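First up is the structure itself, then whatever we jot down about it.
Of the protein chains in this complex, all but one are displayed in their positions.
Moving on to chain A:
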């Protein structure tokens, strides 16, 4: 262990005399290592981080994307002021993203944790339960949208058929058309996936936890609820953070399912989300590059909070060691 560490340090701080037990990396080794780390990093930076930064720059400009790069005009914060004050879709989108997040935090995520906790007990048929509940996670969000359309369809869908609200002369419930209902209908469909995803992640965390803690709590006469709240949950801090980050990120990324159920042009009143507005700026006919970038910057700023806290939390230990 130490030998290699020494050798590596020699490479890092070139010229520092080494222990001499292990020879340094040869010139060819250095080139190979450079390529091994350089090519993937370059690809990642060019395709992920450069566009992120360019997004910030473009958000202060106006460009219709048709003319060349020379037609990009700097306009200061005009895109942002349009977005905050004039745009009819921006605030609804923010509101829907917030509802999405709060809904996820309150319902499917705790339910997934609850399921995991129950499935972690050594019970029979656990494989069947896990497989059945987990199936939605491997189905793409787009296909999930189609499957739920067959459930929400006003004429032929399962829900209206059961409720009897699809009879001729009756009052149709337009689950996906009514702008007061459709977000909630979509959230139910999204929770179908989310709860299952959280369940499997949390189950992994529970499997890795020390069972003796729970046994000790049980011997001390703690109830199941007390054991979970006071012993299991606090002991699983790393996985709790992952669950929280996954929940926030999934709420901000929500796109496919909404785009599919919103129909041909991807927008429906009641279903605006930041991700949808950004995509429509590209897929739609009017391409406002600057404005689309300003929307992206808002999404970026919101996303950075969970991303950075996760990254620092994860790598703090290593930094200390």
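List of remarks:
Note that contacts are C-beta pairs under 8 Å (C-beta built on N, C-alpha and C of every residue); 3 or more make two chains touch, one makes a residue touch a chain; residues count from 1.
Note that contacts and distances are computed from a predicted model.
According to its UniProt record, the chain left out of view corresponds to "Multiple sugar transport system permease protein" among "Multiple sugar transport system permease protein", "2-oxoglutarate:ferredoxin oxidoreductase alpha subunit", "Circularly permuted type 2 ATP-grasp protein" or "Homoserine O-acetyltransferase". Contact with the omitted chain, checked across A:75, A:101 or A:201, is made by A:201. Interface note for the absent chain: among A:74, A:91, A:184 or A:315, the touching residue is A:315. Seen across the whole complex, the unshown chain contacts chain A at 1, 3-5, 7-9, 11-12, 22-23, 25-26, 28-29, 32-33, 36-37, 39-41, 43-52, 54-55, 58, 65, 115, 118-119, 121-125, 128-129, 131-136, 138-143, 146-151, 153, 156-158, 161-162, 189, 192, 196, 200-201, 204-205, 207-208, 211, 214-215, 218-219, 223-224, 227, 238-239, 241-242, 245, 249, 252-253, 255-256, 259-260, 264, 274-275, 278-279, 281-283, 289, 292-293, 296, 299-300, 303, 306-308, 310-311, 313-315, 318-319.
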